[in-house]
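Quick one: this structure, given as structure tokens, is what I'll be asking you about.
The other protein chains are all here in position, but one chain of the complex has been omitted.
Chain naming follows the written order as A and B, and within any one chain the residues start at number 1.
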Amino acid sequence: MKRVVFGHSWLPYAFLLPQMAIIVVFFYWPAAEAVRSSFYLEDPFGFGSTFVGLENYTTALTGNEYQRVARFTAWFTVIVTFLSLALALLLAVKADHVLRGASTYKTLLMWVYAVAPPVAGILGILFFDQHIGPLVDLAAFFGWDMKVGVNYNDTAIAMITVSVWKQVPVNFIFFLSGLQSIPRSVREAALIDCQSATRRFFTVTFPLLAPTGFFLLIINITYALFDTFGVVDIMTKNEPANNPVTLVYKVYLDGFRGNDLGGSSAQSVILMVLVLALTVFQFRLIERRVHYT
Amino acid sequence: MAPVNISRVSKDYASGARAVSDVSLDIADGEFIVLVGPSGCGKSTLLRMVAGLETITEGTVAIGDRIVNDVDPANRDIAMVFQNYALYPHMTVKRNMAYGLTNRKMAKSEIDRRVAEASAILRLDDYLDRKPRQLSGGQRQRVAMGRAIVREPACFLFDEPLSNLDAKLRVDMRGEIKQLQRRLGTTSIYVTHDQMEAMTLADRLVVLNLGRIEQVGTPLDVFRNPASLFVASFIGSPEMNLFDAEGDGNGALRVGAMTIAHGHDRPVSGKVKIGIRPHHLMPAENGSAHGELAVTHVEELGTERLIHGTLEGQRCTLAVAAGYPAAERMGVSLNSAELHLFDGSTGRRL
Partner (left out) sequence: MTVAETRSDIVAAAPAVRHQRRISWGAVGDHAILIIGSLIMIVPVVLAFLTSTHDVVTIHREGLQFLPGGEFAKTYGNVLFRSGGFTGEVNGVTMTVNSLILGIGFAVGKIVVSMMAAYAIVYFRFPFGTFAFWMIFTTLLLPLEVRILPSYEIVQSLGLTNTYTGLIVPLIASATGTFFFRQFFKSVPDELVEAARIDGAGPVKFFIDILLPLSQTMIAAMFIIMFVYGWNQYLWPTLITTDEGYFTLVRGIKQILQVWIGSNIPEYGEAMALAILAMLPPVVIVVVFQSWFVKGLTESDK
């Protein structure tokens, strides 16, 4: 680290001030608030709040509803992450491999990144619509009477489909970039050393993609847990009652619709801990990450 | 171990550029062939066509008695050493070397034996469990060679393997490669842009320019009898002196005001170019001198001295012994036995 630096005066502080001010007011303060209010129960008449210790946490964690939502969130995350990564990897490998039209495919496959989750959600509603949705018709063709918005599992499948559709482009971009950063000569050496393309992929390409893969894993889990809020909100059409929702959505529901500030905060904190664990895990991994070049 | 036959091979790129033009070359079993030429001359492209890393637009390549145009690189029985080593970063040295053999379903005992043998020859025994990033450039290059050796292929292909090493290491490795090849007796095709490397390594040299072969021959042959202006100026360091001259058709050549007799068996007239190496110019007294050199600067090499200047207005370099005094103007004479004559327009040897 032979970094050349300027001596300090008031200047660095001035430069740092806007960012620090914003994150103190809009990050640390809310975060602290969330933690604080998770230990209180708000009086329904608005007269104040009582300290209840960990009661909000236990209520949340032992609640049937919470557990149901947690279970769905877990499944949802696993399936969306796996499908988004696998499909994107397949497409990236093919796009990397193909000689002609590579840049056209790249454009066609990556643009969906720019579509907002709720917009994807509303497209999903169209495609899964009871009357005119082609995917519903397709399912009916196989004897499956899809009732998205009414049937729990059908809605779940619709949400998963839309979420995966939206996420594949991001993974595609990163995988493709990762593939193209594998030195050409290493790949040529593999061409000479190994006749089977499949074997080449699993013994040389895949291991060298591992850093990108791990990074994407975390990104995808975060996406499935949080960024799918828009998808869930739109596709449940404001009727969360019997529909699958994710944990983060429940935080919103309980906090803004149910006015359960304490409970919602407790749930937030639980999620915070989860994310913390994930990120720590990711950075540990990156530290131990092999630097290949 | 097998001969390699390249027959009328050309390579066109989709953009229309022609990288290699109608090249034919017969390489004998066990021969060390060096492809040499400036950047962009097509030498690497040619090598890669033999390897199967580039498609062949026209012509055929045969390894042994098999035409391999449509054969995958992994099935051509070749091994390649890349310029930037191309070691698998996530595998240990040992696994890097064993990888190609493992894929060919070789018995483990045989793999171990070969790896141990190569490792001994290349002095890699202490590094077998390390990853490439823990090795120096020279060590990595040896691992790359080890990977090629264990394959015991019909042909070795080297793509400028020493270019990324520092000067001293390059000289050391050069010798190692030469000895290795002698010992193993495997047919080898070696690409380099460094004419010195080419001269010291090759059994036969192939000089390429703009996708075509300029000359094929033993190093000494190419050095002594360059077939064209290009070869003459490319091979040999310091570079050969080239003068514009005019033949009078009577056995004499005129360079400016200077007249030289040439030993050519046929009369020479019209515009020609004369080539003569700096070591074949001698300082001379006014009486026996052919002309006068106006000295511009002197390069001290330790073993000898290079005196640069102009002779009859054209650039000229003269090599003299280390202590030889240089004056502002010096008489020089040319050893006419060592004159090379080239056609003024085609550049080909007369």
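Here, a residue touches a chain if its C-beta (ideal position, glycine included) is under 8 Å from a C-beta of that chain, and two chains touch if they have at least 3 such contacts.
On a predicted model such as this, the values are computed, not experimentally measured, just so you know.
Of the candidate positions A:153, A:242 or A:279, contact with the hidden chain is made by A:279. Only one of the listed residues, A:39, A:57, A:72 or A:165, touches the absent chain: A:165.
Check A:119, A:139, A:182 or A:210 against the missing chain and you find that the one touching it is A:119.
Residues 2-8, 11-13, 15-16, 18-20, 22-23, 25-31, 33-34, 37, 87, 90-91, 94-95, 97-99, 101, 105-119, 121-123, 125-127, 131-134, 137, 165, 168-170, 173-174, 177, 197, 212, 215, 222, 226, 229-230, 233-234, 237-239, 248, 251-252, 255-256, 261, 264-265, 268, 271-272, 275-276, 279, 286 are the ones on chain A that touch the missing chain.
Note that only the chains that are shown with their structure count from here on.
Between chain A and chain B, the centres computed from C-alpha atoms are 56 Å apart.
Those residues of chain B that touch chain A in the complex are listed here as 51-53, 72-75, 78-80, 82-90, 99-100, 103-104, 131, 133, 147. Residues 183, 185-186, 188-196, 199, 203-204, 207-208, 210, 290-293 of chain A are the ones that touch chain B when the two sit in their complex.
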